[in-house]
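So the structure is just underneath, and the comments pick up after that.
Note that one protein chain of the assembly has been removed; the remaining protein chains are unaltered in position.
And now, chain A:
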Amino acid sequence: MDAASQLLKQWSDHLQRLCQEGFLDDQFLQLKQLQDEDNPKFVVEVVSLFFDDSEKLLSNMAKALEEKVVDFKQVDAYVHQFKGSSASIGALRLKNGCINFRNYCETQNKEGCLRCLQQLKQECYVLKDNLKALFMLEQQYVAAGGSISKLS
């Protein structure tokens, strides 16, 4: 197996694992299908936007939960946004992590909210690392002469 084929296999295995372990769902695959010659970096761009946006949202959630009198409606609004973006890129674990979070917002349970926030932050790091690895494999594969069409 030449270098490109090996890298393709690594990439494919990595993606498969991410899907099987529930990090990513079908929506991520939908995003990949949208990528084409006109927009060869579409997925990377959307994912970058997502992580930038998430950072802001998570920081907003943290600030809101630090207030003396917590505005749970506001926290819930941030979580709702986060859930939506996560769903849009196929970040399944993140999306699901928001469900409990919203419940705690509804019952105005600050401790529960803080736990969920921590969990979301953790999951974000893990997903970011995993996607970085995936994109790196893609780059290496293309650099080794691999054909982009095989990445669909």
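Annotations for the structure displayed:
Assume contacts are C-beta pairs under 8 Å (C-beta built on N, C-alpha and C of every residue); 3 or more make two chains touch, one makes a residue touch a chain; residues count from 1.
Going forward, contacts and distances are computed from a predicted model.
Taken from the listed names "Two-component response regulator", "Palmitoyltransferase", "Gamma-secretase subunit PEN-2" or "Transmembrane channel-like protein", the protein name that UniProt assigns to the chain not shown is "Two-component response regulator". Within the set A:Gln6, A:Gln27, A:Asn109 or A:Gln139, the residue that contacts the chain not displayed is A:Gln27. Here one chain is not drawn; of A:Gln6, A:Asn60 or A:Ser88, the residue touching it is A:Ser88. Remark: the residues of chain A touching the chain excluded from display are 27, 30-31, 33-34, 36, 39, 42, 45-46, 49-50, 53, 77, 80-81, 83-85, 87-90.
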